[in-house]
Each structure stands twice: as structure tokens, then as C-alpha cells.
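The complex is shown incomplete by one protein chain, all other protein chains being positioned as in the whole.
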Amino acid sequence: MCVGVPAKVVKKMEYSAVVDVMGSQTTVGTIFVPEVEIGNYVIVHAGQAMSIVDETYARQSVEEWRRLVDARNAETVE
Amino acid sequence: MLEMLKQSNNPEICKPLVEAVIAKSKEFQKKFGRKPAFMEVCGSHTMSLARTGVKQCLKEDVNLISGPGCPVCVTDQRSIDAMVALAEGENRIICTFGDMMRVPGSNKTLLDAKIAGKDIRVLYSPVDTVKVAEENPDKEVIFLGVGFETTIPILTLMVGEAEKRGIKNFSIWMTTKLVEPVLRYLLDAGEVNLDGFLLPGHVSIVLGENSYKYLEDEYNISGVITGFETAELLSGIYKLIDIALTGRAAIENNHPAVVSKTGNRVIHKWIDQYLTECDEAWRGIGVIPKSGLDLKPEYDQFNAKKRFTVEIEEPRKTKCRCGEVIRGLISPSECQLFGKACHPMNPIGPCMVSAEGSCAAFYQYMRESY
Partner (left out) sequence: MEKYISLAHGDGGELSNRLIKDVFIEAFGDGNAALFDAASLTISTHRIAVTTDSFVIKPVFFPGGSIGKLAIAGTVNDLIVSGAKPAFLTCGFVIEEGFPISDLKRIVTDMAYEAKKTGVTIVAGDTKVVERGSADGVYINTTGIGTYEYNSGCSLEFEEGDAIIVSGTIGDHGIAVLTARGELGISVPIDSDCASLDKMLAGVLTSTDGVRIMRDPTRGGLATTLVEIAEDFQLTMKINELDLPVKEEVHGVCDLLGFDPMYLANEGKAIIVVANRDKDKVIDILREFPEGRDAVVIGSIIGKGKGQLLLETPLGSKRLLTRLSGTMFPRIC
């Protein structure tokens, strides 16, 4: 499904991996992300891992939101 | 990582983000004398924008228009009828995504056919179809290949697997759609005035940020690749307004954690190996040349359209306006059937019954009272 949740790889097999999504575990195909490692987060769509989440960028996004929020809160105070 | 996910839906972050977007929009309104208008072209965006309340919160200040985002909804009625007719054949097992089951064919739905005794199975993971074929060697097992670029590569995996295992009774009914051709169509047709596109978060995993350059270069229109959580949607819309204020077009990747510049090259290889461009018919639009992907001739044995013929009549005409909804011409509530003759328990068209349909999104998530 398009709204893929980030799933954490906990076990790696040849063409698939066991991933954990907030405590639930399922097996997904990893043919599209052959470089995936245990501990990576992947985006899953219809039983296949499509992309490895870059956690640095993820963190940057959160910081970006916070900056926007702080700027907004500063504006409202004025 | 989970902490970050929590932040993306944290009201302490999201509520001020809403205010920031509204403030930015007021800047735009002051400068251009109208509200900014953006189109999302991904069914999951349509759903998320509605379910999270983002669309509601911004309704006075940003015009968010749903476009052709749902692969089931953009499939034209003939194709739907053909798939239902396919399911009626003897000695077959049809495997499909859940969405397709209740889409109204001219005579019946796949669910009707299933209830009447046809072997039709909903699979979450399409590659399981190959296993079904292996376990049922005396039946023809056909997967209904509906989807955009996120799903298309998975279809190629199935063919690869079937090849590897020497499966002879497996095929895919290819009825795929591509994003670029329909965006070009919409822009060429000029039916809707837009300041930019909210670009699909997961199709972009496949295509990559660079693949949208044509929007900027050829059409002078912006696009921001966005995820699906509340904060991602809001920051994506914020960026779209920001870019629009500069007066220049730009493509920006607001989902860099997941979408790269070039897209997923492994996926590109799979697509190049198995698939080739083909013409596809779109609901409410007609045939758009090279707007889908079909299996290459060397894989004819896995191509259900080459192996099976179906007889269908002219699709039954209804008052359904899905074709206009997916082009962003009308909002679901403007259709006279909406909520009256057409609702999730009795859908007249796919938009009301697909899990990604604009009408379904509106009906489930956008109504404030009866």
C-alpha cells in the first residue's frame, strides 16, 4: 500500500528480510534494496521493500519542521 | 526513527505548521489576489490530506485539488468490464488487490463473481500469485495488474519468479498507468489552473527527483515531492506556496529520507528488462499514447491479454462523473450522485469504492455533518 510505514529490518535472508513494525513482524522481499542491512528502516509496499530510509535526512526534516514551528510561534508572540 | 515518526503527527508541531501555511498563503493571496491551487496526483495523498484534516484546516486558504491519483479510478470502464469478464471464465483463479473487488463493472463486481462461486483471491503481496499458480497446476492463475510506478516493478518480480520456477499457468492482465503522461495531458489540456503539484511520495521512490524536470523546464510549473504524515503534508504545501511566491518554477524534494535524485536504479533495471511502453485508456480522458507499460513480446506467455480473449459490450452509461473528478474538474460533492445514489455501500463508480478514491476520501473523511 502506498502509505508505506517505515519497517525495521531485524533478520536478513537472501532475497527477503523479516521486518518489525512497532512490534509486528512480517517478511518482505528485498530484491529492490539489495544493499539493505539489519537495523535499516525500509519503506514497504505490497510486500516489497522499495527504499531504505536515510535517517539523517529524516532527522533533518524534523528539525526543519521545528524551525518553521519556532518561527511561527515567534511571529504569533509579536 | 520511531520518535521521528511520532513527531510527524505531533499536534504541537502540526498545529503551528497549519498556521504557518495559512500565513504563507495569505502572503500569496495578497500578492496574486487569489488562493494558491495545487493538485495532488497520488491516491494516498488524497486520503491522507482528508483523513488528517489538513485539507479541512486549509480550506479557506489553499485550494487542494485531487487529481488522477488512484490507479483503479483512472482505469476506464471497458478495462474494468474486461477484468470482470476475465474472472467469469472457467478453470481460472483470479488474484487481485483488495481495491478491485467492489469496483462496479457494467453488470457486476468481482465480489459478485466471487460470491457466485468464482475463485477470486485478494492478495496483499502480489508475488504470492506465483505460489498460487504452482499449487494449482490445472488452473490458469491470472493477476490483475493495476497500478502506477510503485506497483509496476512488483509485477516484473512476479514474471521473474514465474520464469525461474518454470511456471506455465501464470499470467498478468496488464493495465498499468504512468504518472508523467497524464500530468502532461492535464497541463496540455489546461482545464485546471494550478500553481504546482504535490508529487507522489512513493512513485517518486521509483522515478527519482530528477525525473520531474520536465514540469519545470517545459511547463514552468512547480512540484514538491511529499510524504504522507501530517507534518510532511503541511511542510510540502508550505514549500509549494513559498516557491510560487518567487514567481519561478522549481522542483523540490520534501521527502529526501526516502526519495533520491535518480530514483531506484535496481527497479529501473527490472522495468527495462521486462516492460515496454504502451497506449492506455484513461477514464474520462480516452487513450493517452505511451501512458502505460506492457510486457515485452518475449514474455507473451505471461501476458494474460495475449493468452485470453474477453468479449465485452459497450460499457453501460451512468451519471457517474469519476472522469471529471480525476481530472480535478469537479470536487466529489459537486457530483449529483454523491452521498445519495452513490455511496460506499452502493458505489456507482470506482472513485467511491476504491481505498484511494477521491469520492471515498471525501465521503469518509471530509463530511462534517449529514
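Order of writing sets the labels: A and B. Residues in every chain begin at 1.
Simple rule for what comes next: contacts are C-beta pairs under 8 Å (C-beta built on N, C-alpha and C of every residue); 3 or more make two chains touch, one makes a residue touch a chain.
Computed from a predicted model, the values in this text were never measured in an experiment.
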item	value
Touch criterion as defined above, residue of B:56, B:91 or B:309 at the omitted chain	B:56
Contact partner of the left-out chain, one of B:11, B:137 or B:286	B:11
Hidden-chain contact residue, picked from the options B:4, B:183 or B:366	B:366
Contact set of chain B toward the excluded chain (per top definition)	9-11, 14-15, 18, 43-44, 51-54, 56-57, 71-72, 97-102, 122, 124-125, 146-148, 150-151, 202, 230, 344-345, 355-356, 364-370
Footprint left on chain A by the chain that the document does not show	1-3, 5, 7, 21-27, 44-47
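Definition applied: only the chains that are shown with their structure count from here on.
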item	value
Mean-CA-position distance for chain B and chain A (Å)	21
List of chain B residues in touch with chain A within their complex	1-2, 4-5, 7-8, 12-13, 16-17, 19-20, 23, 42-44, 47-48, 97, 124-128, 150-151, 153-154, 157, 200-202, 205-206, 228, 231-232, 235, 238, 254, 256-260, 264, 266-267, 270, 355-356
Touching residues (chain side chain A, partner chain B) in the complex	1-6, 8, 22, 29, 31-34, 41, 43, 45-48, 50-51, 53-55, 57-62, 64-66, 68-69, 71-73, 75-76
